[in-house]
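For this depiction, one protein chain was excluded, whereas all remaining protein chains were kept in their positions.
Up next is chain A:
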Amino acid sequence: MLNAVLAFFYRNLIGAPSYHLYLEAFLALWLFWLIRQRKKAEKKKLLTAEEEETIINAWQPRPLVDEKELDKMEGYDNGDVWGPISGRPGKYVEIDGEKYLNVATHNYLGLMDSTELDDAAEQCIRRYGVGSCGPRGFYGTVDVHIKLEEKIADFLGLEETALYSYGFAAVSSAIPSYAKAGDIIFSDELVSFPIQRGLAASRSTIIYFNHNSWEDLQEKLEEQRKTDKKNAKKAKTIRRFCVVEGIYSKSGTLCPLKEVADLCKQYKVRLFVDETISFGILGKTGRGLTEHLGVDIKDIDFISGSLEHGFASFGGFIVGPSYVVDHQRISGLGYCFSASLPPLLAGAGIKALEIIEQNPDIIEDVQDKCKYMHKSLDNILTFFKITSEELSPLKFLYLVGCKVLPWEVTRELIEQVIIYVKDNYKIALIQPSYLDSEHKLPLPCIRISVNRLLTYKEIDSIGNAIEDACNALNIFDSIIANISDEDAELRNEMVSEYEAYLKAKEDKQSRKAVLEEEF
């Protein structure tokens, strides 16, 4: 038997062609060698020599512990001017036992003082307690969350909402849940910090276009189209997104959404709009920028917003078509891995939405106040430039010549104005605080946030207070003194403008005196 088997194999080998035998021998040897190999980690080479060089050159070694660094807190600290707040920051705010008119807090709709919201929150506490105990997908969903989600979606006429427990987390986790490494995001250069974090977390290629310039966006899109044509195979595998804000929280300007949406359609780019500020403010019924500009809301892939700015509650949301938004329930990191919004805040959010749905005149009122504030700030234009648009509830006052002034001087002058207004007029003003790492870090400025409850008289008093502060503190002379001779032209221009202002003021006073004499 054994002999027969061996003979069979022998015949088989003898009969085989020689190339076959060599090959088999080689493969067998290679097999033997392969089995004896040890594990070897892959050598990762992800950067080209050029990229490495730039990274190495950009790196500046710093001392391990720098005393100054330890003292320095990132961002401007309003704590130097203002003490701790007690009570609720509504129309008035109590700081160190003093009551101030509050134009520092984001409370455009004036709902912070609403007792209806308190009642709604209290009812929720009695029913559900104060916390929600877990993330949305893990015992953290209660009926008010679902109700609020439905309410927001219905309000905007869209299919679905994903509710986040924090406005910052909403947009910064929504963006990376769609855009991944290799994709391209076109973004306005002035987008807010949460969006910037979202862009960074997506690890996509970020292309910033000039603020509010859809012409520049078109140029960038055209450029991208050209690159895509060169490498069509690669272009097929990348997704393109565009991110803009409704009202920019760093400049108070409105986005030209119509043009942007058209471009996105034309170039097949998905469009995300952050309506954190504009939700509940713009449009006839507060449905945001799309309603205000008459853009079809269905053209936008998702809208993000928050209940923290106009709605005196807490939480952020992403709203859009179901097939877009539903994706976040498994891949929005802030949605999956963060405890859900406390039910009491969701309850307050529902109430706030009901209030503005039932009283659309609130929206009209806010818009009136925003416009009035804009007009009443006209008389300080000699001292401040205002970047905000008429309809924006946020007014940003930049010191004239602040572009050529040293940063610290601007800070100091603005701080003086704020302290003067605080002491003499009992109005709470604030400088917005930014992290140094922000893209396009804004210059120091005063931020006024309008709210509905301000009377026209109070609005006037704010402009007058700032004007008086500037005159009393000789702000203009300090500015002029700090402008270097290199910018003499600008300085002369400013001086002539200031002289005209003084003359107009004198005229006004003399006319007033004449009138008083007559009567």
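Observations, loosely collected:
Convention: a residue touches a chain if its C-beta (ideal position, glycine included) is under 8 Å from a C-beta of that chain, and two chains touch if they have at least 3 such contacts; residues count from 1.
Note that in this section contacts and distances are computed from a predicted model.
When the listed names "Large ribosomal subunit protein mL43", "Exosome complex subunit Rrp46", "Exoribonuclease phosphorolytic domain-containing protein" or "ORM1-like protein 3" are checked against UniProt, the chain not shown comes out as "ORM1-like protein 3".
Note that of A:336, A:381 or A:480, the residue touching the chain absent from this view is A:336.
Screening A:38, A:68, A:229 or A:457 against the full complex identifies A:38 as the residue touching the chain left out.
For chain A, the residues touching the absent chain in the complete assembly are 12, 15-17, 20, 23-24, 27-28, 30-31, 34-35, 37-42, 137, 176, 180-182, 203, 231, 233-234, 236-237, 330-331, 336.
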